[in-house]
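One structure is given below, represented as structure tokens, and several questions about it will come after.
Note that this complex is displayed minus one protein chain, with the remaining chains in position.
Take a look at chain A:
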Amino acid sequence: MYRPAFVAAALLIAQPAFAESYPDAKRVLTIGGSVTEIAYALGQKDRVIARDSTSSYPPEVNDLPDVGYVRALSPEGVLSVNPDLILAEEGAGPPETMAVLQEAGIPIELIPAVSNSDELIAKIEAVADALGVPDTAGPTVEALQADLAKLSEATVDQDKKKVLFILSLQGGRILASGQGTEADAIIRLAGAENAVQGVDGYKPMSDEAITAAAPDAILLMNRGPASESTTRGPSTVSHDAADEELLSMAAISTTPAAATKTIIRMDGLYLLGFGPRTGQAALELHNAIYGDS
């Protein structure tokens, strides 16, 4: 008796949703850090009533109820915030939860997850369309395009420097980003080259491979609240003990990055989130890699 409903729900979820518009939605649940960020950038913060645990920017979203991790949502938890529209990044789930939400008759708009600048513009427009405010996308998209234009101008005749993104340093083992990762995309967007080539995803790297990759800069996510990092900006000069320790690691110590002490730390969502601040983040990363120009 329930099977047809599930199949129907599955089809609805599986197909790229025809963008529907919900200008009257007053209680919007945004799922996915960049989706929440875009909704805020579009000036729709009064309509957003809850978020998932990956949504941490702008800092004020932390005051909203948190329905859990984007891929492990609980159906009753989502229903308990009483949304009249769910704006979810692709990959939100589990599918059982999404099926139950469909049955409860709550409209769900899926926003594609992207990792390049062209699709990012489409993503911002998709959020604006879903919220029924297509006109608001303009300024955000223009700001993004202005940053990207500045970037391509700056990078036009530049030798590409090699950047090593380190996801974690747990126990002295370097977990670096290969191809197909957000880190790879933002490094390329910033006009640099990923030092790690021929590896897919985030993978542990041997010390020798890091030495051989010879990165000119090392990029990490900083810990601590997002609000702090955005005001402080990336730090290229190592004052802290953590940076000294990193530079003295056998794998790192012989690299050009160690010679110039180029360690860049940026907030995770800002750097890898592919949201409205991505142009700004790429520009900031570019300036940190090549020195403010």
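What we mean here is this: a contact is a pair of C-beta atoms (placed from the backbone, for glycine too) under 8 Å apart; a residue touches a chain by one contact, two chains touch by 3 or more; residues count from 1.
To be clear about the criterion, contacts and distances are computed from a predicted model.
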Key: Chain not displayed: protein name in its UniProt record ("Probable glycine dehydrogenase (decarboxylating) subunit 1", "Isochorismatase", "Iron ABC transporter permease" or "Cytochrome c2")   = "Iron ABC transporter permease"
Task = Give the residue, chosen from A:Ala25, A:Val61 or A:Val78, that touches the chain omitted from the document.
result = A:Val78
Note = Among the options A:Ala25, A:Val67 or A:Val114, the absent chain makes contact with A:Val67
Key: Hidden partner chain, touching residue among A:Ala50, A:Val114 or A:Leu219   = A:Ala50
Task = Name every residue on chain A in touch with the hidden partner chain.
result = 1-3, 6, 10, 50, 53, 65-69, 71-82, 91, 94-97, 99-100, 103-106, 180-181, 200-203
